Structure formats: C-alpha cells, structure tokens
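Since the structure comes first, as structure tokens, the remarks are kept for the end.
The block that comes next holds subunit A.
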Amino acid sequence: MRVSLFIACLTDLFAPDVGMAVVTSLEYFGCKVDFPTAQTCCGQPAFNNGFPADARTLAIRMLDVFQDADYVVTPSGSCCAMIRAHYPELFHDDPKRYDRAVDLAARSYEYVEFLTKILKVDLSNLSLPEDEKFTYHYTCHLRTLGASGASAIALLKQLGGASYTEMEKADQCCGFGGTFAIKYTDISGAMVRDKVQCGAATGADTMIVNDGGCAMNISGGCHRQGVPMKVRHISQIIAAAIEHSAQKKVVGV
Partner candidate 1 sequence: MSPGMEINEILSDEERRSSFLSSVRQALGHNVNAASPAPDTRPILSERLLRQVEADSPQIISRWIEKARGNGMTVVEASVDGAATPAIEFLTSHRARTVMVNFSANPAPGIEGKLAAAGYTLRHWGDSDCMQQAFNCDASITDCRYGMADSGGFLVWSDRNFGRSTTLTTAVHIVLLPKRLIVADLIDAMPKILSDNNGLMPSNAVVINGPSKTGDIEMKLVTGVHGPKYLCAILLGD
Partner candidate 2 sequence: MSGVLTESKSSGTRVSLPVFRSDFMADAHEASTDIRLQAAMDNSVTKRDMGRKTTLSELPDANALRELAGQIKRHTLDHLDYYLELLEANVKRQGGQVHFAADSQQANKLIVEIAKRTSSKLVVKSKSMVSEETELNDALTEAGIEPLETDLGEFILQVDHDHPTHLVMPVVHKNAGDIGRIFEKYFKTDYTDNAQVLAEMARVHLRNRFNEADLGVSGVNFAVAETGSIVVCCNEGNGRMCVSRPRIHVALMGMEKLIPALDDLPVFLKLLARSASGQSLTQYTSIVSGCRRPGEIDGPEEFHLIVMDNGRSRILAGEYRDTLRCIRCGACLNSCPIYRKVGGRTYGSVYPGPIGALLTPLFNGLEKHKHLPHASSLCGACFEACPVKIDIPKFLIMLRGDQVKAHITPWVERAIFKLWTVGLRFGWTYRFSQIAQRIGMRLLMDKQGWVKNLPPPVNGWTKQRDFPAPAKENFRRVYKRYRQNQKPSGRH
C-alpha cells in the first residue's frame, strides 16, 4: 500500500518527530511511504479568515502535488478536514478541478482514521517502554471528519502499559483556532487554561492530541502554567511502542 504523507506546515516546522513517527509507524504496518516535497500548505488559514481566493490558489497546488497519490495521510485533523469538507466547494465553479478535489478528498485520511479504517491495525502486541497514564483531547475537526475520539482512545488502550482516564470537557475546544489564538487572546487564554486544568485533574502523564495546532497550544499552556503534563501526538506514542517492541525482539525478550 502506497501512502503519500501530507505533513502540514505546523508539524513540518515545529514537530518533525511527529512526522517521523507517522512515517515509521506506517512503514511498520506495511505501507510504502513517500513525501512529495513540493507540498506547502492546505490553505486553511486563508479560508477561515475570509480569503477564499487565496485558499483556492494554495488548494490548486495541493491538487497537483497529490495528483498521483493512492492515499494521502496527514497527522493534522484540521488539514484533512479542510481537504474533505472545503476543497470541493472552493472549486464549485470549475468542474474539472471540482472533480479532482472530490477525488482527492476521497483519498485523504487523518492518521488515526487511516490506521483504524483502512489498515485496521491491531496494536495489542505492542507495549510502551514504561507504564504511562494518558488522557485525550478531542480535536475539534474530528467533527468535520465525522469521526469521534473513540478510535484514538481504543488504539491507545490496546498498548501494553497504557492506561486511560477521560478528562472533563474532553470535546471542548482548546482555544487554538488558528489566528483566533492571537487575535482573541483573552478568550483563547481562558480556553487553554481550562483545557490544561481538566487534563491535569486526571493525573495523566501525557495528553494525546490529533492536531499540530492543539499540541502547540496546549503544550504552551502547560508550560506557562507550570503543569508538567506532556502533550503528544498519538503517532509518537505508537512509534515509541513500536520501537520498544522491536528492541525487545533484538534483545530476545
């Protein structure tokens, strides 16, 4: 199975290890992964702020970049939502590109979606290097993708050494919202503080998220408030479990 990775700009710049975790885990599950280097951005920030023409310019590039991909997988829930929910409508007056957009949307998956719906992975023979307590933040864009957080939580629970506690208001937005976090700083701040408190209250070591923006926002909030909880993309946890299990094999455990 050939998978083309769409890294999403935030992950590219701020969390390359998330990108690598996605690559190595997909390879572990039997995929051949490539990375079309011409990719830039899905255009979501322009679209969300009322600049659809600019978003369209970037979307056209994306259509080209991923023209030949069998599957497009991204660790960013919001970018996947942009492609699936909004790319077709961006080209409503351009029939050829509209068809291509619909086609791209049908081939595009968020990472957890891909693991559960297409690869149908079973993680129960993997375990983490150390026992770890997790909680989960439900990335808003899962709503647009028609997904629930249940898939990610189910994957997590399969891993040896992982325990999960649900936090209060798990599906309440963390306050990122792209430029919202900068423009409406007070409201965003109140939201991220609430999210950090809810997470900390579970006693979890790590909060799992499905999106680069959420990760930056919540980890920045934890750090500012002195809350020691880590914020990780689920791919990093899975990759760590894969590596640990591979080492166990090498050592002959």
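On how the list was made: all candidates are chains of the complex that A comes from, given by their letters.
Operating definition for what follows: a residue touches a chain if its C-beta (ideal position, glycine included) is under 8 Å from a C-beta of that chain, and two chains touch if they have at least 3 such contacts; residues count from 1.
What you see is a predicted model, and the numbers here were worked out from it, not measured in a lab.
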- Query: Any idea which of 1 or 2 touches subunit A in this complex?
  - Reply: 2
- Task: Would you mind writing out the residues of subunit A in touch with candidate 2 in their complex?
- Result: 7, 9, 11-17, 19-20, 23, 35, 37-38, 40-41, 43, 45-52, 54, 57-58, 61, 140-141, 143-144, 169, 171-173, 175-178, 180-194, 216-217, 219-221, 223-224
